[in-house]
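With one protein chain withheld, the remaining protein chains of the complex are depicted in position.
And then chain A:
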Amino acid sequence: MAPLFALFWVLLSGHFTTLLLVLGALSVALVCLLARRAGLTASAGASIPHALRLPRYLLWIGKEVLVSAVAVVRRVWSPRPDLRPAVAATPAAGMSELAQVTYANSITYTPGTLSLDVDEDQVHVHSLVPADLEALRAGAMLRRVHRLDQGRRAGR
């Protein structure tokens, strides 16, 4: 992993002074140490085709974030916020680890829903109003995560 991180640092920094190179080496060492302590391996299922499908997913999630952010902002400013928190599990079976992380993080990233816990086959979600939870359980986001994970073979 270390050479990859070093290359990334150089690409992002673009400076070759002693100070910055030393700082970069220290950062790489720290990240490798933390990654090892956390038991992470270099590849968690990401691949070139996966990366090519990513932009489309990011555009979609960006739109979702804006739409639901507006809904939450209205609750923030309303004199009597309409808050009816609900907690429930939403199914997430048959996914790779990477897809599970993508799904749980997408749920949290979208304002109004928050992942609390990730199981083998479901994600526990806290939501500001029950409607957001229902929308999640209807499965539009889940289908897109599946498609991102395995291309057109989705929906098995």
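Convention: a contact is a pair of C-beta atoms (placed from the backbone, for glycine too) under 8 Å apart; a residue touches a chain by one contact, two chains touch by 3 or more; residues count from 1.
The criterion applied here is as follows: contacts and distances are computed from a predicted model.
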{"item": "Hidden subunit of the complex - UniProt protein name among \"Amino acid ABC transporter ATP-binding protein (PAAT family)\", \"Sarcosine oxidase subunit beta\", \"Monovalent cation/H(+) antiporter subunit G\" or \"NADH-quinone oxidoreductase subunit J\"", "value": "\"Monovalent cation/H(+) antiporter subunit G\""}
{"item": "Residue among A:A69, A:A93 or A:A140 touching the omitted chain", "value": "A:A69"}
{"item": "Full-complex contact with the absent chain, from A:V28, A:A99 or A:L128", "value": "A:L128"}
{"item": "Omitted-chain contact residue, chosen from A:P81, A:G94 or A:G151", "value": "A:P81"}
{"item": "Absent chain, residues of chain A that touch it", "value": "12, 14, 58, 61-62, 65-66, 69, 72-73, 75-77, 81, 83-85, 87, 104-112, 114-117, 124, 126, 128"}
